[in-house]
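A protein chain is absent from this complex, but the other protein chains hold their places.
Showing chain A:
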Amino acid sequence: MLLKMEKHNNGLIVQLKGELDHHSTENTRQKIDQQYFDKNLINMVLDLRELNFMDSSGIGLIMGRYKNCKERKGNIVLVSNNSYIDRMLKMSGLLKIINVYPTIEEAVENL
């Protein structure tokens, strides 16, 4: 799993590349949380466009980051244009509480 993280105002933009399964979520979660809490951020953008695999462990990771953002009165949005990832998101019911945008620019605008 390759992670690219960038601070944008009071939010963290995370670009994930690779496979998000149980094995990779543990490390990914730690790295995201470290940046988010160390930099004292509120909002988060998770860019899932470069993921070529995600199972329910990935859904668990997104739910966990959603909780963290809500606890800090922040917002979390997703970026996706991948039908396979979208199918997982839809099945999980996450789309009822988290918005998805096709580009980072649109996601940031809607934070």
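The rule is short, and it goes like this: contacts are C-beta pairs under 8 Å (C-beta built on N, C-alpha and C of every residue); 3 or more make two chains touch, one makes a residue touch a chain; residues count from 1.
Everything below uses one rule, namely that contacts and distances are computed from a predicted model.
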Chain not displayed: protein name in its UniProt record ("1,2-phenylacetyl-CoA epoxidase, subunit B", "ABC-2 type transport system ATP-binding protein", "Serine/threonine-protein kinase RsbW" or "Anti-sigma F factor"): "Anti-sigma F factor"
Those residues of chain A which, in the complete complex, touch the missing chain: 19, 21-23, 25-26, 29, 53, 55-57, 59-61, 63-64, 84, 88, 91-92
